[in-house]
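Note that one protein chain is taken out, while the other chains of the complex remain in position.
The letters A and B name the chains in turn, as written, and every chain counts its residues from 1.
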Amino acid sequence: MNAHVGKAVSRGAAALFGLVLGIGTASAADLVISNWDGYMPKDIAEKFKAATGLEIEVVNHATNEEIMGKLMASGGKGYDVVFVSSPFAEVLNNQKLLAPLDKAAIPNLANLYPQAAALAYDPGNSFSVPYSWGTTGLCYRSDLISPAPTSWWDLLKPSDAVKGKTTMLATDRWLMAAGLLANGYSVNATDPAQIKTATDTLIAAKKTLLAYDDTTFYSKLVSGEAVLVHAWDGWCNYGITENAAIKFVVPKEGSDVFVDTIVVLKSSEHKDAAMKFLNYILDAKNHAWVAENILYKVPNKPAMESLDKALFEKYPNLAMTPDELLKNELLRDLGPAQKLYSRAVSEIKAAN
Amino acid sequence: MSSVRAPSRLGGLVLAAIFAFLYVPIAVLVLLSFNASGLPTAWTGFSLKWYGALAGNANILHAAWNTLVVGLAATAISTVLGTLLAIGLETRRRKGTAIEALAFAPMVIPDIVLAVALLTFFSSLDITLGLPTIVVSHVIFDLAFVNAVVRARLKHFDFSIVEASRDLGAGYVTTFRRILLPALAPAIIAGALLAFTLSIDEFIIAFFTAGAGRSSITLPMQIYSMIRFGITPEVNALATLVMGLSATVLMISQWLNKEQAP
Partner (left out) sequence: MSPPDMKSGLLVTPAVAWLVIFMLAPCLLVLSYAFLERGTWGGVEYTLTLENIARAFDPLYARVFLTSARIAALATLFAVLLAYPAAYAIARAPRRWQPVLLFFAVLPFWSNYLIRTYAWIVLLNREGLVNNLLKALGYRGEPLSMLYSEPAVILGLVYNYLPFVILAIYSALSRLNPELIEASHDLGGGALRTFWRVTLPLSLPGVAAGGVFVFVLSIGNFVTPALLGGGRFQMIGNLVYDQFLAANDWPFGAALGMVLIAIMTALLLVQARLAARAGGDTARPA
């Protein structure tokens, strides 16, 4: 040990400090887009660049609530385009965080089904573009469960054979929807008594679950770890791809309609590029790709009409027409009652 | 002396069992990373394809680079601050518990609490989250560990050398550079390596203090997201590489300590 080492140490430290000064260089992309993992083509960045010359950077969020928390904490800074479900888009708009859409820059809006351009949370698409839509229901292994489930109660009060082999979605709106619908209430119920009943139902159901799962429920079905899961129709299709015995059913008590939307942040410095991105997605061919590969229904008429009929046979819930879908109840922003929902979900998760 | 006799058969058995417990899960991951099917259900042949998939995954490469940048930056700052803190605390005439507690707190405060505190702090000051905020946050616990390691060595340090140096007319800076720094170097390096390892492994604080976009995703955040979205064999390959790197860093640090031990 001698002075040389000391010198080397101080030199090393100096070099590292240089490095510190170099960090913080921002992303070079034109657009930062946050979406659920696997909800867009993997090569979207290359394709979009080839079409428009613009660089995009895709980041993932796991849930609506997670991206909402981050957007609220940062005022939207750092993001240009975000994918969120319709009630959350409604909230972001009420919070004045969204940019109005420049319709002249998005001629492909004309591809939307008329119903999709008149959705109650944003009639006329002033701040959001619907990317995909669908409903929530029961996704199950028809070879491992009989009789086939038909009711929310088949999930909430499972038979002994199914106990411990079910999963539920754990985010506020969908978890609560299951409890509310089973009891005959609206998915947008704001009556504290109804919320309490649903909460009790869901706490009782918790004991029978394998796990809460918002991201890998379909692979649990494929592996056989679970036989009946609470699922979005499109994600159930992922399971069907790997095992044809997997089926999807909308419970007889009815269900919700969710619309996963694309919104542009007001704080974005790349709004023109963002509009180009929206128009690119709404292109019939590109949007058809989403239906074909992500297996969610898209609200794009020419896109849906261009699909191979075999796809509808393999994935029956893709064939649901807009009118059939909209018979279910559209999820809306709850306003102040949102606090009741998040509190109820905290209670359900904390209950033992 | 009874404490240095050969290990008993029982002791050997105990150690074998504990080492099996510690290493079987890790070995399984490493083996699976070379399994062509990538699934734990069956061995379908040796393959490097998951490593190939990693090399082609821009998100992971980007996250790895960010992790390295955060690790190096946080290590550099915390090594300097932690070392100065250790020397300062050890040579203080007045002993106070407040500073001691402050220096100790980062090692025991729950990550999740520090994480949410930092998120609220940065967002209330309207500071844009990103790699710099992760670095700032990591320095908090890194410097506490550097301080602990360096102080442990200072406890055995003979300060009469410093006094002699001062008596011979050397200034503070000279004494610091020529006497204290070389004597403390092994501990400083060990502390720095510890800080680096902690920083590149840290997940929850980075998760809360990271900004939007790939520009501030670190490897643990990437791994967490991969695990949440299902068991993919790529995670096994990534795990093997990360463990290999950590083990190497630890071995270097052990070797240095051994070489330099008084």
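The working rule: contacts are C-beta pairs under 8 Å (C-beta built on N, C-alpha and C of every residue); 3 or more make two chains touch, one makes a residue touch a chain.
All values reported here derive from a predicted model rather than from experimental measurement.
**Student:** For the chain that's not shown, point to the residue among A:105, A:211, A:284 or A:307 touching it.
**Tutor:** Checking each option in A:105, A:211, A:284 or A:307, the one touching the absent chain turns out to be A:211.
**Student:** Using the document's definition of touch, tell me which of A:190, A:223 or A:306 contacts the absent chain.
**Tutor:** A:223
**Student:** In the complete assembly, which of A:146, A:293 or A:346 touches the absent chain?
**Tutor:** Touching the chain that is not displayed is residue A:346.
**Student:** Which of B:54, B:118 or B:149 sits in contact with the chain that's absent?
**Tutor:** Counting the whole complex, the residue in contact with the absent chain is B:118.
**Student:** May I ask you to list the residues on subunit A that touch the chain which is not drawn?
**Tutor:** The list for subunit A reads 63, 65-66, 68-70, 72-73, 91, 95, 164, 170-172, 206, 209-213, 223-225, 336, 338-339, 342-343, 345-347, 349-352.
**Student:** Could I get the residues of subunit B that touch the absent chain, sorted low to high?
**Tutor:** Interface residues of subunit B facing the absent chain: 1-8, 10-12, 14-15, 18-19, 21-23, 25-26, 28-29, 32, 40-41, 80-82, 84-85, 87-93, 99, 102-103, 105-106, 108-114, 116-121, 123-124, 136-137, 139-140, 143, 147, 158-160, 162-163, 166, 172, 197, 201, 203-204, 208, 220, 223-224, 227, 231, 235, 239, 242-243, 246-247, 249-251, 254, 258.
Definition applied: only the chains that are shown with their structure count from here on.
**Student:** Using Cα averages as centroids, what's the distance between subunit A and subunit B in whole Å?
**Tutor:** 35
**Student:** Provide the residue numbers of subunit A that touch subunit B in the complex, in ascending order.
**Tutor:** These residues of subunit A touch subunit B: 1-3, 5-7, 9-10, 13, 16-17, 19-20, 23-24, 26-27, 29, 32, 34, 37-38, 57-60, 62, 70, 73-75, 77-79, 215-216, 219.
**Student:** Looking at the complex, which residues from subunit B come into contact with subunit A?
**Tutor:** 69-70, 72-73, 75-77, 79-80, 119, 123, 126, 128-132, 135, 177-178, 181-183, 185-186, 188-189, 211-215, 217, 225, 228-231, 260
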